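Before we start, here is the structure in question, set down as structure tokens.
All protein chains of the complex are present and in place, except for one that has been dropped.
A and B label the chains in the order they appear, each numbered from 1.
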Amino acid sequence: MKGVICQQTDAKLVDVAHDFPRQDIRTCAFWLREILPYFPPAVHLVVVDPGVGTDRAAIVIRAGDHALVGPDNGVLIPAARTLADDDFDVFEIPEQHSGDTEATTAALDTVSEWPPNPSSSTFHGRDVFAPAAARVHEDGIYSFEAESGFEPLDTFEDLRFPEPTIRQDGASGTVLAVDGFGNVITNIPGSVIRDQDQASATVNGVSTPIGEMYAAVDSGDRLVTVGSHGNVECAVNQGRGDDAFGLEAGDSVELSL
Amino acid sequence: MKGVICQQTDAKLVDVAHDFPRQDIRTCAFWLREILPYFPPAVHLVVVDPGVGTDRAAIVIRAGDHALVGPDNGVLIPAARTLADDDFDVFEIPEQHSGDTEATTAALDTVSEWPPNPSSSTFHGRDVFAPAAARVHEDGIYSFEAESGFEPLDTFEDLRFPEPTIRQDGASGTVLAVDGFGNVITNIPGSVIRDQDQASATVNGVSTPIGEMYAAVDSGDRLVTVGSHGNVECAVNQGRGDDAFGLEAGDSVELSL
Partner (left out) sequence: MKGVICQQTDAKLVDVAHDFPRQDIRTCAFWLREILPYFPPAVHLVVVDPGVGTDRAAIVIRAGDHALVGPDNGVLIPAARTLADDDFDVFEIPEQHSGDTEATTAALDTVSEWPPNPSSSTFHGRDVFAPAAARVHEDGIYSFEAESGFEPLDTFEDLRFPEPTIRQDGASGTVLAVDGFGNVITNIPGSVIRDQDQASATVNGVSTPIGEMYAAVDSGDRLVTVGSHGNVECAVNQGRGDDAFGLEAGDSVELSL
């Protein structure tokens, strides 16, 4: 993918992550929503694509001053909503539909053709998304659709994270993701534990200290804290919260104060 | 290695991969052959070097408009053949042979000397290949040998992948590599399963659906498909083909239609 991009543009390449959980659309959608708003305007290329080769569309989203390139499976949508205050445009990436593909050789021959020829049915990251990302970068985020034949797409695969229920004395939420340290990231806003006086909360029935930082408790001890994303995290200081709390993405979290 | 390169050139650095199987020359040679042709002309630095410190040569290959820098152990050869249509030139990287090396300190003092002083016997990536790659980039892919004292090398360690046997009703092949998803990549050309009408094939005695993409079968089911490299893959949709088929690099694959 980097080779294809370097063939077509001198754009600066920035690696965001190569170790997201494979084919886990929801977790990747969460991280993209958290990470991409910190970037200056850019073309963001995303390949989390379990449906590669099916009739799912390949899309470019213009969201504010950013462009997102990837599969139409929802992975780009939460980031697009955050980047553009819900006001984003979706375009389909045009493709050549020649019936006869000869894989590697053909791909190499057509790497600078447009529209791209998806020589493989298993790696559109290289064959479709990378050429499109280079194209959007060269044409410009505000005018690529006219320059290179992208067509507006009215419907797209949506993805919304579950909403928590906030109560006077706590919240019912869901685990959105577990990070590389094992911290369990919920969808419960940090204000639920930050804006009150108690020193502990009950998490799925177990009393747990509330801390402002991981080191608020001893090494190896559990706590709830507000993570860098602004949500409640179930964590262990210098340990793995997912193991200690027995929680993984999608699980329910009952938080009582 | 990046530090040494940055000392000597402003070249753009592009990370290709840091997670190839350690010291596995054949698998890395396969991936380099698949990946490097997608890049524009560049100096490609490769360190897969189990023989570091022995008398194996350190080499630069000029292959078409590309240069490949690394150990003379075969890892660069399949990529060189593909990049240059078999017509490539091999040069030996000159080295200072001072008997007395004081490791780190000496390495730091000599990082911009030429020819390089391989201060360590365990990390020529840093001490020999990186300075040579920077040199080739600065001198130019077409003229580095004259500029910096590289000598032509007549013999080199070759590496060829096994050839499959193609029959009317199938093929006998070999597993070249297993990718990070667990997809088993054979040396059998994709045309064997693409250019015929059957919906399934027999793989080492087990009937297996033929699919155009992973998602052609249910999640968790096995299939054979044509991978992004153009060869037959034994895969599992959203699972690991290597586990399901019991195959690893070097194993035989008998494919019958």
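Structure notes:
Following the convention adopted for this analysis, a contact is a pair of C-beta atoms (placed from the backbone, for glycine too) under 8 Å apart; a residue touches a chain by one contact, two chains touch by 3 or more.
Quick caveat: nothing in here was measured; it's all calculated off a predicted structure.
Taking the complete complex into account, B:Ser120 is the one of B:Ser120, B:Asn183, B:Thr208 or B:Ser228 that touches the chain left out.
One chain is missing from the display, and on chain B it is touched by residues 2-4, 6-7, 13, 15, 22-23, 50-54, 102-105, 107-108, 111, 119-123, 126-127. Of the residues in chain A, those that touch the hidden partner chain are 14-16, 34-40, 42, 180-181, 190, 212-216, 225-230, 233, 238.
We take it that only the chains that are shown with their structure count from here on.
Centroid to centroid, with C-alpha atoms defining each point, chain A and chain B lie 31 Å apart.
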